[in-house]
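Okay, here's the structure, questions in a sec.
A protein chain is absent from this complex, but the other protein chains hold their places.
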Amino acid sequence: MVVYSFFIFDRHCECIYIRQWLESTSTPAPAQPLSRPVTASSATTTATSTAEKPTSGNKLSMAEQAKLVFGVIFSLRNMVKKLCGPDDSFLCFRTGHYKLHYYETITSLRFVMLTDIRTENLKLSLHQIYVNLYVEYVVKNPLSPVEHAGGEGVNNEMFELGIDGFVRTIQ
Amino acid sequence: MASTTRARLGEEVWKSRTDKINAELVTLTYGSVVAQLCKDLDGDYAEVNKQLDKMGYNIGLRLIEDFLAKSNMQQKCANFRDTADVISKVGFKMFLNIIPTIANWSSDNKQFSLLLDENPLADFVELPDDGKAQGELWYSNMLCGVIRGALEMVQMQVDVHFVSDILRGHDTTEMRITLIRYIDDEMPQDDE
Partner (left out) sequence: MVVYAVLILNKAGGLIYQRDFNPGLQKISANDYLIIAGTFHGVHAITSQISPTNDTGSSGLEVLESEHFVMRCFQTLTGIKFLIFAEPRQPNLDVVVRRVYELYADYVMKNPFYQIEMPIRSEGFDRHLAAYIKPQA
């Protein structure tokens, strides 16, 4: 499996951590029998809400991307809760090209990972990142602030190394 | 989750997932913090209570994550009675190895008391005999802040304070916890 990127959002809906891994541009998109009919043209003609954005491929800055990712997970999470009651939770979705995995703690921290579409649901892995890396290296670091405005305190070396190692083990 | 399951969960986390250190070290550390505050603030015990609560609050904001990570609880409590049960049987058990008794529920189920039959923070303590401490200092007030901070992170705004303390000569040590409101999810800022 391929991991593309990883985001953490806090309870104030702010993105407090972004990590991106270089994708191997050589891998062609796996053919999806039913995804074919959805072409770029049909997707963009219906994209009324975002149509005014200059669509220069996918060259969105990571900050812009994070904002869009948050919009998506926030809406889907609320939609799922509305459709299936408050104890249901949104786990993941996939498009023809990538899969987005979601895990939310009771304290409203949101962990998001984008991978290729063949990856199984990563809820457990995201939970492990929370338990073994976030709580250990960010929360328990007495010198890191409690709130991480601008990502302060999250991007420490131990956490970064931990994430790298973890992603390597699940790849 | 049934009440007995929670008791078992608390027991299990305490036994197998908690690093332990010498209890006297904790008691002495806490004691010297309180004593130093009393000294620095010149016996202004109201202010000492406030500072202890503030420190506790900052601990609570972090401790909740460790609590959730270790207890592996994934669902929010269905109601405030469940919350009380979890605080006592899992929270206190896990961090202090005691299970306070839950008592004195108000009729609207928004207020309860925790009775601390034993209190590891207060071992060996005798309040100073200055005629004020006995009436003004809540020695273990940090606990109030911890609960307040931890519950805030799981969307509950509460008021927590001591109403009696064996150290002051009362029969019991009692904390009163009041649910003020459930905090709504924050919405993303609209910057368009």
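The first chain written gets the first letter, and so on, giving A and B; residue counts start at 1 in each chain.
Keep in mind that, in the parts below, contacts are C-beta pairs under 8 Å (C-beta built on N, C-alpha and C of every residue); 3 or more make two chains touch, one makes a residue touch a chain.
Just so it is clear, the structure is predicted and the values come from calculations on it, not from any experiment.
J.: Quick one: which shown chains sit in contact with the chain that's not drawn?
T.: The chain that is not shown touches these displayed chains: A.
J.: Of A:15, A:114 or A:167, which sits in contact with the chain we cannot see?
T.: Final answer for the missing-chain contact: A:114.
J.: Since one chain has been left out of the picture, which residues of subunit A touch it in the full complex?
T.: Touching the missing chain: residues 4-5, 20, 23, 25, 28-29, 32-35, 37-40, 42-50, 53, 55, 57-58, 60, 65, 68-69, 71-72, 75-76, 78-80, 82-85, 87-98, 100, 114, 121.
By our rule, only the chains that are shown with their structure count from here on.
J.: Can you compute the centre-to-centre distance for subunit A and subunit B, using the mean CA position of each chain? Integer Å is fine.
T.: 35
J.: Where on subunit B does subunit A make contact in their complex?
T.: Per the stated touch rule, the residues are 58, 61-62, 64-66, 68-70, 73-76, 153-155, 185-189.
J.: What does subunit A use to touch subunit B in their complex?
T.: 11-13, 70-71, 74, 87, 105-109, 130-131, 134-135, 139-140, 146
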